[in-house]
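My questions will all concern the structure given below.
Removed: one protein chain of the complex. Kept in place: all other protein chains.
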Amino acid sequence: MNPTVELANVYLLALPEIVLTLSACLLFLAGTFRQNRHFWAMKSLGILGAAAFILALPFYRQPVDPLFALQAPNMVQPIVLDRLALLLKIVALIGGAVLVLFSWNEVSDDLAAEYHACLLVIIAGVGLSAMANDLIILFLALEMISIPTYVILYLQKTDLGAREAAAKYFLLSVFSTGLLLFGFSYLYGLCGTTNITALLDGLRSTDAGRLPLIALVALVMVVAGLGFKITAVPFHFYAPDVYQGTSLTSAALLAFVPKVAGFAALLRVLDFVWPGNRPPGVALGTQAPILFWILAAMTMTVGNVLALLQDNLKRILAYSSVAHAGYMLIGLATAPELAHQAAAVGGGQAVVFYLVSYGAMTVGAFAVLAYLSTPQAPIETVDDLAGVSRSHPAVALMMAIFLFSLIGMPLTAGFAGKFFLFLGALEVRPEQAVLFRCLALIAALNAAAGAWYYLRIIAAMYLRTPLRAIDKPATWPGLAAIAVCAAITVALGVYPTPLLQAAKAAVGQ
Amino acid sequence: MTPITLNHYLALGAVLFVCGVLCMATKRNAIGVLMGVELVLNGANINFVAFAYYLRDPQGNAVFLVEGQVFALFVIVLAAAEAAIALAIVLNFYNNHLTVDVDTAEELKG
Partner (left out) sequence: MTAVLSGFVLALVAPGLYRRARAGAGWLLALLPLGLAGYFGSYTEAVAAGETVRASYSWAPALGVDLSFCLDGLSLLFALLITGIGALILIYAGGYLSGHPQLGRLYAFLLLFMASMLGLVLADNLLALFVFWELTSLSSYLLIGFDHERAEARAAALQALLVTGGGGLALLAGLLLLGQAGGSLELSVLLGQPHDLRGHPLYLPMLLLVLLGAFTKSAQFPFHFWLPGAMAAPTPISAYLHSATMVKAGVYLLARLHPLLGGTDAWHALVTGFGAATMLAGGLLAVTQTDLKRILAYSTVSALGTLVLLLGIGTSAAVTAALVFLLAHALYKGALFLVAGALDHETGTRDVRQLGGLWRTMPVTAAAAGLAALSLAGFAPFLSFIGKELVFEAVWAAPGAGFILAPAAVLAGALFVVTAGLTGVRPFWGAPRATPRPPHEAPLSLWLGPVLLAGSGLLFGLWPALVAAQLVSPAVTAVVGHPQHVLLALWHGFNLALALSGVSLVLGLALYLGWNAIRRASACLEPLLNRGPAMWYEVALRGLNRLAQGQTRLLQSGYLRYYLMIVLVATAGLTGATLVRRGRLASPVDWSGLSFYDAGLALLILLATAAAVLARSRLAAIAALGVVGYSVALVFVLFGAPDVAMTQFLVETLTVILFVLVFYHLPESPAVSHTLARLRDALLAAAVGVLMTGLVLLAGDVQYHPPISAYFAEHSLADAHGRNLVNVILVDFRGLDTLGEITVLAVAGVGVYALLKLRVGAQGHSAAGSTEVQPARTDAAPLEPEPGPVPAVNGAPQDGGLALANPAAEEGGGR
C-alpha cells in the first residue's frame, strides 16, 4: 500500500462533498445578486445532481458489482468510502434533493440562496460523517451539520415561536457537542490516536473485563452527545418544542438529517461496522447493549405516550420521531448478540434499513403538510387536516401511506423496518433471551399504542368534513417530493430485499 | 515531569467540564449558558492537549501525538464560530422577549 496514493485518494473520496461545499460558498456570495427562490432551488438541485454524478463516476468504469469493489476502513485514512459510507451518501443526496424540492416554494426570495447554501453544506456534512474514519473528521462533519442548521432555523421564520425554537435548539445542541467532545477526548487519551479503526482495534485487543473504566465513561458521554442528534430520551426534549416553533421544512430537516448522521456516528464509533470475527458493539465494553436496551425502552415509551395527547401535527411528528429513534436503538442493543449467533438479519443492518425507511416516510409526511399549508392558513393541528381526502384525494392518499408506514402496516417500509428490528430482538437465543423478548414485547405494545395517534390523523382526513377550505394551488416540486417519498415507502415495503442486502453489506456482517 | 501529572490535568479538565455544565444548567441568563459552553469546551481542550503531550509508548519514550493538538485547534475555532452565532441568536432572542432570561422561553411546551 503506497501511502501517497492513499492520500491522493482521500481528497478524491470526498470530492462530492468538496463540490457541494464550494458550490455552497458560491451560492452565499451570489445570493446577494439574485433573489429568486426558484432559481436557487434549481441551482442547488443541479449541484446535488453533479455531486451524485461525481459519486457515481468511479463505478462507471467498474460496472461489475460496484457495491463490492470498495475499500475497508484502515488505520491511515481519515475518511473511507466503504459500503456504509456509499449507501448513506446516496441516501443523503436523495434526501437532499427531496428537501430541495420540498422547500421549493417555502423559502422567501431574499433568503433563498442562503437557505439552499446551508442545505448543501448540511448534505455535505452528512456525507462526510458517513465517511469519517477519524474522530476529528467526525466532529467536524457533525458541526458542518449543526452550524448551518442553526442558521436555517433562524432564517426560516421570524416569529416569537421560531426564535424560541432556535434558541432552545442551539443551547441544547452545543451542550451535547460539549458532552461528545469530552467523550472523544477520553477515547483519544485511551489509545493515543483519533483514527477510529486504529482506536477500535486497540480497544478490542484488550480483554473486555480489563477495559479501563474511562472507556465506559467515554461510552456514556459519546452516547449522550449523539443521543441528542438521534432524539433519544432523555436527550430529546428539544424536538417537540423546536419542531413546533420552526417551519415545516426545518422540522423535516431536523427529523431526518441529524438522525442519519447520529446513527452513522454511533455505528462507526461504537464499533458496529466491520466486526470481523468479533461481536460488534462491545469495543467499549459489554455494557453497551444494556445501555442501548434502557435507552430504547425509554425512548419508545416516552415518545409514544407523550404523542397520544397531542393535537399539533408537528408535535405529533416530533414525538413520533422520538419513538422511532427508540425502535432503531433496539437494533444497536441486539447487534452484538445477533452477530454472535450469525442471525439472518443483524441489528446494525436493521438499523440502516429502518433509517432509510424512516427518512422517506417522515420527510414525506412533512412535505404533505407543507404542500397543503399557506402562509395565511398553515396546517397546524389535526383539525386543519379534516376532510382533506375530498379536496386533495391524491395527496391525502399519500399522507395515509406515510402514516400507515409510521404505524407499521404491512406492505409499507415501516412494517418491514419494524419487523426486522423486532425479529432481531426475538431471535436472541443465549442467556439474555428473556431480556430481549421483554424489549420486543415493549416495542410491539408501543407500536400498537402508537397507531392511535396516527390513526387520528387518518380519521380526520377521511372521516370529517373540512372545517375550512384548503385551496392551495398545485405545485409540481412539492408533489414530486411527496411522490418520491411515497414511492420509496411502498417500494421498500413490497420488496425490501435489495436494501436489506445493501444494509447487510454496509455493516459488514 | 512524571506521567502522574497527566492525571492532574485530566482532573482539571473534568472540573472545568463539570463547572461548565453546572453553569449551563443553573444560569437563567442566556449569556451565562454560553459561558458554560465555553468552559466545557475548554475542559475538553485541556484533555486533548494534555493527552497529546503525556502519552508515551511502552518503552517510556514520549510519543508526540499531534492529533490531540489538531483536535484542540479545531475545537477552538469551531467554538468561536458557535459563539458568533450564539450571540446573534441571543440578541435576537432579546429583541423578541426583551430579556435574556431563558425561562421566558416556555411558549412551546406540552
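Just so it is clear, A and B label the chains in written order, and each chain counts residues from 1 on its own.
Following the convention adopted for this analysis, a residue touches a chain if its C-beta (ideal position, glycine included) is under 8 Å from a C-beta of that chain, and two chains touch if they have at least 3 such contacts.
Values in this document were obtained by computation on a predicted structure and should not be read as measured data.
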{"item": "Of A:L385, A:A416 or A:A505, the residue in touch with the unshown chain", "value": "A:A416"}
{"item": "For subunit B, residues in touch with the removed chain", "value": "1-12, 14-19, 21-26, 28-29, 31-35, 38-39, 42, 45-46, 49-50, 52-58, 63, 66-67, 69-70, 72-74, 76-85, 87-92, 94-110"}
{"item": "Positions on subunit A contacted by the hidden chain, ascending", "value": "3, 7, 10-11, 14, 18, 21, 24-25, 28-29, 32, 74-76, 78-79, 110-111, 114, 117-118, 121, 124, 128, 134, 136-137, 140-141, 143-144, 147-148, 150-151, 154-155, 158-160, 167-168, 171-172, 175-176, 179, 186, 189-193, 195, 198, 201-203, 205-207, 210, 212-214, 216-217, 219-221, 223-224, 228, 234-235, 237-238, 240-241, 287, 291, 302, 305-306, 308-309, 344-345, 409-410, 416, 419, 423, 426, 437, 440-441, 444-445, 448-449, 451-452, 455, 459, 462-465, 496-497, 500-501"}
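Criterion: only the chains that are shown with their structure count from here on.
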{"item": "Distance between chain centroids, defined by C-alpha means - subunit A, subunit B (Å)", "value": "26"}
{"item": "Subunit B-facing residues of subunit A, complex", "value": "135-136, 139-140, 143, 147, 150-151, 154, 160-161, 163-168, 170-171, 174-175, 177-179, 181-182, 184-186, 188-189, 192-194, 240-242, 244-245, 310, 315"}
{"item": "Interface residues, subunit B side, partner subunit A - complex", "value": "10, 13, 17, 20-21, 24, 30, 33-34, 37, 40-41, 43-44, 47-48, 50-51, 55, 63, 65, 67-68, 70-71, 74-75, 78, 81-82, 85-86, 88-90, 92-93, 96-97, 102, 105, 107-110"}
